[in-house]
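With one protein chain withheld, the remaining protein chains of the complex are depicted in position.
The block that comes next holds chain A.
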Amino acid sequence: MTHVKCLVWDLDNTLWNGTLLEDDRVELVDGVLDTVRALDERGILQSVASKNDADLALRRLTELGVADYFVLPKIGWGPKSDSVREIAEELRFAPEAVAFVDDQPQERAEVEFGLPAVRCYPAEQAVSLAELPEFTPTTVTTDSRRRRRMYQAGFRRDAERAAFRGPDQEFLRSLELEMTIGKATGQELGRVEELTVRTTQMNTTGVFYAEDTLRGMIANPAHEVLTVTITDRFGPYGAVGVVVLDRHPDAWHVKLLATSCRVVSLGAGALVLNWLVNEAERAGVHLLADFRPTERNRIMEVTYRFAGFEDDPCACAGPLPAQDDGVLRLHLTPAPRELSPVIRLTAADLSEPARTSVAS
């Protein structure tokens, strides 16, 4: 079963009781606000497809204190299947991940006809949608709870970028980017697991790390699991990267570096590598990094090569098990370097080994 990633609401007699054009004091249907809040907490985005006067409807949503819950609302007089399609496209969601709730059977039929994969629900179900399995994600992470704010920040950022005239570098500088690299905590492992699965273009080895495996690794001082988050003046990007690292006497071995596609244009991967180089230099060890070339992850090879990683063998790799077939083991002798011209970094101290397990 595909989980719903965005629910699109009708307004008149669905979100609120009555018809706005006949009564500008319409009130929310009892129980609907609980549904809206519950879905928002779970990271399910919500939008609006309503045949109404846009200014009037948006003003009423604001007066009712719920306007912020809805991203990309479509209010006008065109077919609702067009509105739902536009919302899905702008969010880059497949129609399978979108749902629609409306009191009018003919509106639901029109959406179902135009977009057969979109799941449609009658208004009577609005107050109980949160109980359905398709609205119940398997895990709810910190990023789920702030997903709406991340999208809203993204829309404002994209609009500003589109309007920006000048070198890209100047735009990046204007974002006031801040990256945090920290040792993963138990709570974050769900998101880390997700990043190892979803980042096919930006994943160096394509190895999937299950949450249980990661939990074992953070309890062992020979391993490091690091998470990367980014924010800028528009808001959070959320967790955007993960590094899995093994400590050996003469080298740190990067077994995985994966970053979200959303932050590649910021130079996030290169900054993580530059930081690792400086930390390794302070610790007096070399860096080794495994890379499995695929048809989609060439940009990660470019990131490693541009950071100075090479193929030449080094004695520091002695104690490591041989890599699997098709995996390159790249090597770098660290020397201090500049981190990033546009991103400010706050990072954990890698010279201290990871905390030992608290559990007995």
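Going forward, a residue touches a chain if its C-beta (ideal position, glycine included) is under 8 Å from a C-beta of that chain, and two chains touch if they have at least 3 such contacts; residues count from 1.
By definition in this document, contacts and distances are computed from a predicted model.
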Among "Acyl carrier protein", "ABC transporter permease", "Protein TolQ" or "Spermidine/putrescine import ATP-binding protein PotA", the UniProt name of the subunit that does not appear here: "Acyl carrier protein"
Identified contact with the non-displayed chain, of A:Glu131, A:Glu310 or A:Asp324: A:Glu310
Residue among A:Leu33, A:Met150, A:Val264 or A:Ala317 touching the omitted chain: A:Val264
Touching residue (missing chain; options A:Glu89, A:Glu131 or A:Asp168): A:Asp168
Residue ranges of chain A at the interface with the undisplayed chain: 165-169, 264-267, 269-270, 298-303, 305-308, 310-311, 340-342
